[in-house]
Structures are given as structure tokens and as C-alpha cells.
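Shown here: the complex without one of its protein chains, the others still in place.
By written order: A, B and C. Residues from 1 in each chain.
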Amino acid sequence: MATLTFFGKLADVMGRERSLALPQAVSTAGALKDYLCAQDSVFAEVSAQSALRIAVNDVLADDAVAIRDEDEIAFMPPFSGG
Amino acid sequence: MATLTFFGKLADVMGRERSLALPQAVSTAGALKDYLCAQDSVFAEVSAQSALRIAVNDVLADDAVAIRDEDEIAFMPPFSGG
Amino acid sequence: MIDLLSDDFDPAARLSAFTASVDGAGAIASFVGLVRDQSADARVRRLRLDYHPTLTRASIEAAAQAAARRWGLRDILVLHRVGDVQAGAPIVLAATAADHRRAAFEACDHLMDYLKTQAPFWKLEITDQGERWIEPRAQDYKDAARWRA
Partner (left out) sequence: MIDLLSDDFDPAARLSAFTASVDGAGAIASFVGLVRDQSADARVRRLRLDYHPTLTRASIEAAAQAAARRWGLRDILVLHRVGDVQAGAPIVLAATAADHRRAAFEACDHLMDYLKTQAPFWKLEITDQGERWIEPRAQDYKDAARWRA
């Protein structure tokens, strides 16, 4: 099982953490994002509003990065600190 | 008598304050500066090193500003604070 | 020193300790950000700062180290609140110590631009009219882009 975590407004709609057995076809961070968009219209809506950042095992990653079960994948709306 | 005041390295060489009966020909701040340069080689040396600023009665003034006895005229090397 | 704080802090006391710890620096620039009580159209009660449990601190540390190299800093302090921050309370303190003022100013300015747009924080604004997640303004991204080497 992969661990999916969500931050900011994504945490409001998805909860902080979910477990997911990655489907066979979902082998990259980008593919997982597309999968979640297809599964969940609220996730798709937030994703459409602004580019999500992804971290795989606490490292910022682009859509092409490979993922597998056991990974922790974080989905993050645009950063806004300070 | 006019009051002449000196600051920074000028105060080291001229003292802080002098009284001077302005000669007839000395009617502007610039003329006074030239007069002091002619009278005092150390003043002339400092004046030659870097452009002096002048204030007449606590207001920054250029060389053309008229002066008279009773005025207080300050001679100031380049400013350096902070 | 980089720290994420769950509770209110006293920027002046922290800045004082920072200044005392930096021996020989000629210049210390600092910035304190406070929660404003007015947003565009509502009275702000508080902000809620969400953050990533490991990535947020690691990102700020990497940015601070890069700034220290780029500007030859003697030291850096970044304190950032997480959790609920009441209107009027400090949300961030950034301070830089350098030999000369331009390095201190630019590095501090840069760190704040970084924190606004590139550090993993998310701000929920809680007002008397409801709540909304805040995203950086276009100006914030423009400010951050000034520092591309």
C-alpha cells in the first residue's frame, strides 16, 4: 500500500492521509495524480485550479518520477507562507 | 561677527567654532570658503580632498547663498553615518 | 537556526539572542511578519498554517544554506509559526547577519520572498465572513523571481 498525504485545501477535501494499493497502470507521480482526478471530482477541481506540487518520500518530485507501493506521496497546493 | 562652525575632520584642524568679522568682499558662502582656504592652509587641504558642504543658519546651502555678520555658517566634510 | 513554532513567540527576544550570538557581524537585517486583522473584505480573526512534517523544515534549511553561501552570511535565523496564529501576532521572523548591510538586506529580503512562495506552507484565513485558503499574489511570484541567479 502507498501512503497518500494531502496538504492545505487538499487536506480539507481529501483528509490528511489515505492508503492506496497502486493500480498496475499507475507507475509515476503524474499517473497517480491523473488517477485521483478521475476517481475524485473534488480532487480534480482543486488540481484544475492551480498546479499541484508532489513529493515522493519527502522529496519534491516531478510528474515523471516513478512510484511504487510502500512510497509516501504528498500532494500539495501552491505554497503560501511568510 | 559671524559664527563659523566645523565638523568631522575639519573640527580637528579648525576647532569647533570661531568668530569672524566678515570682510567686505565676503558676501556669499562660497566666498567665505575661498577666504578660509586662502587664510588657512590646513582648511585648504581638507577642502581640496573632498567637496565641503555648507549650512547657513542650520540650512544646507550652496556656494551662492548670501551671508552676513550674525549668521552661523557650518563647514562640513562628506557625511558618513550608519 | 531554523525553527517551526507551534506557539506564539517574542520576535524581539529571539532577535536579541541572535544578535548576541553573532560575534563580529557589522550588519543585522530582520523582518517580522504579523497577521493583519483586515483582508480585502473581512475582519481576520486568525490564520491557520498547515505544513509538511519533514519537507517544510528541510526546504527552509536548504534555502538558508544557499543564501548563506550566496551572500557570505555569518548566520541566519528563520522562525515560522505553524498552527493557529491570532490576528496581530507574529507569524514569521527572518534575520541575517553579515559584515556589510547590502548582503544582510538582500539575503533577508530574498528569504522572505522564498518563504512566501517556495516554502511548503499553506495559509487558511479565518475571518468573520468565513474561511478561505490563501495563495500567493502575482506580485509575490514576481518578487521571488528577482533572485534567480
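In this text, a residue touches a chain if its C-beta (ideal position, glycine included) is under 8 Å from a C-beta of that chain, and two chains touch if they have at least 3 such contacts.
Worth saying up front: this structure is predicted, and the values here are computed from it rather than measured.
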item	value
Displayed chains contacted by the hidden chain, counting the whole assembly	B, C
Subunit C residues that touch the omitted chain in the full complex	10-13, 15-16, 19, 23-38, 88, 99, 101-102, 104-105, 108-109, 112, 116, 139, 143
Positions on subunit B where the hidden chain makes contact	5, 7-9, 11-12, 50, 53, 55, 58-60, 74, 76-82
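We take it that only the chains that are shown with their structure count from here on.
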item	value
Chain of greatest Cα-centre distance to subunit C	B
Approximate Å spacing (C-alpha centroids) for the pair subunit A, subunit B	73
Inter-chain centre distance, subunit B versus subunit C - centres from mean C-alpha coordinates, in Å	49
Residues within subunit B bordering two or more other chains	none
Two or more partner chains touched - positions in subunit C	none
